[in-house]
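Dropping a structure here in structure tokens format, bear with me for questions.
Only a single protein chain was left out; the remaining protein chains are all shown in position.
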Amino acid sequence: MAMQANNLKIAYIGGGSRIWAWNLMADLAQAEDMSGKVYLYDIDFQAAKNNEIIGNNIQKEKWEYKAVETIGEALTDADFVVISILPGTFDEMEHDVHLPEEYGIYQSVGDSVGPGGIIRSLRCVPMMEDIGYAIKDYCPDAWVLNYTNPMTLCVDALYHAFPKIKAYGCCHEVYEVKDILRKALKDILDIDTKSRDDIKIQLTGINHFTWITEARYKDIDIYPVYKKFAEKYYETGYNFKHENNHLNNCWRQLELVKFDLFMKYGYIAAAGDRHLAEFCPGDWYLSDPQSVLDWGFALTPVSWRKDYLKERIEKSGRLVRGEEEFDLSPTGEEGVKQMRAILGLEDLITNVNIPNRGQITNLPMGAVVETNSIFSANSVTPVVAGDIPKSIYPLISRESGNQQLLMEAIAERSLDKAFLAFVNDPLVRLSREKAREMFDRMVAATSEYLTMYK
Amino acid sequence: MAMQANNLKIAYIGGGSRIWAWNLMADLAQAEDMSGKVYLYDIDFQAAKNNEIIGNNIQKEKWEYKAVETIGEALTDADFVVISILPGTFDEMEHDVHLPEEYGIYQSVGDSVGPGGIIRSLRCVPMMEDIGYAIKDYCPDAWVLNYTNPMTLCVDALYHAFPKIKAYGCCHEVYEVKDILRKALKDILDIDTKSRDDIKIQLTGINHFTWITEARYKDIDIYPVYKKFAEKYYETGYNFKHENNHLNNCWRQLELVKFDLFMKYGYIAAAGDRHLAEFCPGDWYLSDPQSVLDWGFALTPVSWRKDYLKERIEKSGRLVRGEEEFDLSPTGEEGVKQMRAILGLEDLITNVNIPNRGQITNLPMGAVVETNSIFSANSVTPVVAGDIPKSIYPLISRESGNQQLLMEAIAERSLDKAFLAFVNDPLVRLSREKAREMFDRMVAATSEYLTMYK
Amino acid sequence: MAMQANNLKIAYIGGGSRIWAWNLMADLAQAEDMSGKVYLYDIDFQAAKNNEIIGNNIQKEKWEYKAVETIGEALTDADFVVISILPGTFDEMEHDVHLPEEYGIYQSVGDSVGPGGIIRSLRCVPMMEDIGYAIKDYCPDAWVLNYTNPMTLCVDALYHAFPKIKAYGCCHEVYEVKDILRKALKDILDIDTKSRDDIKIQLTGINHFTWITEARYKDIDIYPVYKKFAEKYYETGYNFKHENNHLNNCWRQLELVKFDLFMKYGYIAAAGDRHLAEFCPGDWYLSDPQSVLDWGFALTPVSWRKDYLKERIEKSGRLVRGEEEFDLSPTGEEGVKQMRAILGLEDLITNVNIPNRGQITNLPMGAVVETNSIFSANSVTPVVAGDIPKSIYPLISRESGNQQLLMEAIAERSLDKAFLAFVNDPLVRLSREKAREMFDRMVAATSEYLTMYK
Partner (left out) sequence: MAMQANNLKIAYIGGGSRIWAWNLMADLAQAEDMSGKVYLYDIDFQAAKNNEIIGNNIQKEKWEYKAVETIGEALTDADFVVISILPGTFDEMEHDVHLPEEYGIYQSVGDSVGPGGIIRSLRCVPMMEDIGYAIKDYCPDAWVLNYTNPMTLCVDALYHAFPKIKAYGCCHEVYEVKDILRKALKDILDIDTKSRDDIKIQLTGINHFTWITEARYKDIDIYPVYKKFAEKYYETGYNFKHENNHLNNCWRQLELVKFDLFMKYGYIAAAGDRHLAEFCPGDWYLSDPQSVLDWGFALTPVSWRKDYLKERIEKSGRLVRGEEEFDLSPTGEEGVKQMRAILGLEDLITNVNIPNRGQITNLPMGAVVETNSIFSANSVTPVVAGDIPKSIYPLISRESGNQQLLMEAIAERSLDKAFLAFVNDPLVRLSREKAREMFDRMVAATSEYLTMYK
């Protein structure tokens, strides 16, 4: 690899993105020891073009942005590939998330598991496979960061298309739980911590259903601290993130799911409650909208996403026209830190989604899992997380197995096999006739994107 | 081991049994190259005493039966230990099976998984642990055959109590599916087979949820044959076992669950439909009594078991008093064949439940699984079954993980942890409050047997 | 697979063979429930042609033999492929075995390991790869039995060329050790056994260096018996096989190596002493010709093989001309029994060489190992042998690793890498300069067959 920290080529697939791409721009601007070009590819070329303008307004001498019309142009000789795509539009997502409500099934996110996550996978995995084939052709040595959900299936699809790909999936949910642990330290022990990097954890599981099995701040075991914290706020919840803002209704999260899982399973779940709830058994948190309210979180409606997209498009216009200044403050995302580590500029230990090659000893080899890894010069090496504890193993193993089945079904382009994964999903608590009816309706609603299936 | 094929000592724990013990008597009587003593231990000493009389009526010069009042007397220097106990009485089982009906949960058997299987495990595992400890003390070199359900938990409990125990669990469900395959060969290809030993299979899974992944008769692949068979009888069912007898209502089985699983998952499920249905997702076969009827099987009420027990007790009386002759025809069970193989008198390849030590490569080491094993001189050696196929892996892995969690909960005597397994069971499709209420009521109903729990 | 027990096609690669092919003819003639055609392919077409005549003289109506001029003709639609080839001629083998004597290195066989085995591998593996490729093209569903040495490398080469091949390696050394155990039972306990099938064993290791970790006859543990036997004959040796015949000088074997290994390592080595000695450390048995004599075995000179070949050629002539009758007595080989089991006509448990897919838990997956397997309808399934015992693990692991390295070297056609395996061989106790000189001379001596190497 002729990778140069000062002459890098980054390919951004989904380069018209108005969240992740802007985050990357902000963080690249901070990275003093890196420079190069960022090629933006998007099926919405105009969106990529706008991002080209926005990006070049920042510091063109250091990072040059360029919208391109073919994926090949973006990928050729890239050192890094960043993938954040929307598989379909929010119209498709609307069906994914809300059609099941007609069957009494509520989804807080609907992009990872559950009926929505599965139908989204049907659309998304073939796209990711195509990206994987293109990477094999144009830049087989590049490092590939995926942000797209469903994370597990997307990473699996990349490796399925190109087994030697150097890809990993990157998710910030764990970081936010580290921040909760900092709050707990402050709240219970009145300890101020400088950054979430001070919180040292052992991690195991699958994306959006990861678990922290040990947590320390210096010589302090955070587990007993978190126990007190969970007990203290078990009734009221802990309003950690969105104190008084307008998101409350759609993104609110009082950590009650997390506390409840801790009380039951004895381990700290490491994702947002909206995600965690979708992996849980027996209709615990998502049986109906009132339950969701009682558990202190929210069902995020796709209408909110559509509204928010409009806002972002308007903001994009303002940025392009220079009517608004680009916000350069650090985003809290780790993509650029990971690139720096891969470039050998520092070491980084963080959570990552890659196929199991020994890191989790009681899940099958090859299953995409999320554990800590060391990012170092040209390497992302998982640490040995060992066995998932018995109390949470059935939940994780069940879902991991279902994801592997879904991947096999999609690889074979078999909707009948995909239905086996669908009906086995924890949120799908229907008779098989009802389940099949819902599945068929959901497939029909997104059929435009599923022409490759039998 | 100073084991002599002609001077054997067999200890029978649950020696008052009126089914399994009589089966053993019949099969031992056929085994020409074996002789010895059978010690019968039962908490109902009189039942054991009756079996002593019944057994000694058969061929006392070859096999002498002796009821004993302590487990130590039974076990001391035993070469084989047979365990078939009823954990509690049918009154307890009545709660296990029928109390969940108040919550809309129907169980066809209720002794392996489901709410009934889990509560039964709470009673049974401590008993099996005690038997394990006693074997460690009195006959650590003995081979131990367990027939008791829940099979997986019982075997796990024995190894938990005494890791070096030479124990395995023995279940006839797979044999019966071999007979179905013979019927299919006859029905579809008009081929007569001599015995089920002619049917060669590859097997994987967990007890009562085992799957045949390959099946051959001589050079004939049975899979396409079974496919035609399943298709032919998919509407009507195939009345294989109990054509016109009075059991119909309680034990009827038209193989429709088996055919349906085959159509969906592409593999032959190898247990009775009443068992299989309890492991299946999304309320497929057990959503209500009418569904069960439509799927051609039956909910076996515990009242039937109570009535049948009365019949057996009466029969026992007649046998003791010499008013009825003991039926010596072969039972189709394999326990005695297994003993012969362990004694080095022949080799036997058959299905067996033992901890995973490599036979299934995508389930955790140590989980009790059911695969083929070779029974040979002083050895029961599992064959390498490899990975469970992806389409059935989530179903099996989920339940296997749940069983391991339940075992850990019971080993810790923690009802709260046991509830985690309970609420995670595929049949328990309740909100957590309802689930906990049902759990607590079921525990209360059998509390007499659960005094060791916190 | 449209395999018919009565219309089989067997392809024999090396079909001019005057030992193994004749054995097969004899055993096929006994197999009453099988019939078909045997296609003989050999680079010496005339030899194959002679065997065609010899074979057809036996029972042409049942088994028809046909010499063919291309491998494709032999393999097309074959149900079974038998491979027994000589890689090169005895002239090459003469260098393999005797050139090292100039460096003080003596080899009793020289066809598996040691300098001779390694150079033979350089010739043989590419040939086996070509056969593997041809099987992939002409009969990918065929079962493939290899008899050729070096067994481990040959089987590895077949799987390397065609990973889905249904191949296994078949070796009679273990059978003979079972016969020694029968002798021990007779000698020590005066027990008569009917056949070696009565001896039940657990087996682990690699070809020609397999070990019996448990052995039983009925309920008798043979280990203490063998201990007495080994102690009784530790001084004199036990003249088991070739009491007074002319082979004495070249094949003599008094089992002293076997007894000595048992005394030291506590396990029964399961191959002929001539093979075992070549795997052993520190110059134990092969330091010089006198040692070999003292240890009761023989260095088999290639001149003997040449003489014996002449005898066989003459015998072949007599058989072709009908001057001698073909000996139809059973050979003791198991190839035909294995075919019968694969055809579903019986089950067979026996030792076999296949890649490790879990059968040995402390050798790498994929390494070709020898353990028990079940031969059943269309399947050869290894049993779980678990960990190799610690005391013999270093010897086995060292050699297994060396074989894997050699395979990689040959796959890369790299003589320099092959030298790494060469110099690491237990028999090569030379300085590296001397070792390289010997290696280069040996390579030169067989260079005609090594044109594909760099």
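The letters A, B and C name the chains in turn, as written, and every chain counts its residues from 1.
Please note the rule applied: a residue touches a chain if its C-beta (ideal position, glycine included) is under 8 Å from a C-beta of that chain, and two chains touch if they have at least 3 such contacts.
This is a predicted model, so every value here is computed, not measured.
Just so you know, the chain we are not showing touches A, C across the whole complex.
Of the candidate positions A:Thr70, A:Thr89, A:Thr381 or A:Ser447, contact with the unshown chain belongs to A:Thr381. Between the chain not shown and the residues A:Tyr217, A:Trp284, A:Phe422 or A:Tyr449, the one that touches is A:Tyr217.
One of C:Phe90, C:Phe326, C:Tyr393 or C:Tyr453 touches the chain omitted from the figure, and that residue is C:Tyr393. Residues of subunit A in touch with the missing chain: 1, 3-5, 198, 200, 202, 214, 216-221, 343-345, 347, 349, 357-359, 361, 372, 374, 376-379, 381-386. Although one chain is not drawn, its touching partners on subunit C can still be listed: residues 264-265, 281-284, 287, 291, 361-362, 364, 387, 390-391, 393-395, 397-399, 401-402, 404-405, 408, 416-417, 420-421, 423-424, 428-432, 435.
Here is the rule we go by: only the chains that are shown with their structure count from here on.
The touch graph of the protein chains shown is a line. Matching CA atoms, the turn from subunit B to subunit C amounts to 180°, rounded to the nearest 5.
If each chain is reduced to the centroid of its CA atoms, subunit A and subunit C end up 55 Å from each other. Note: centroid distance subunit A to subunit B, computed from Cα atoms, is 44 Å.
Not a single residue position of subunit C touches two or more of the other chains.
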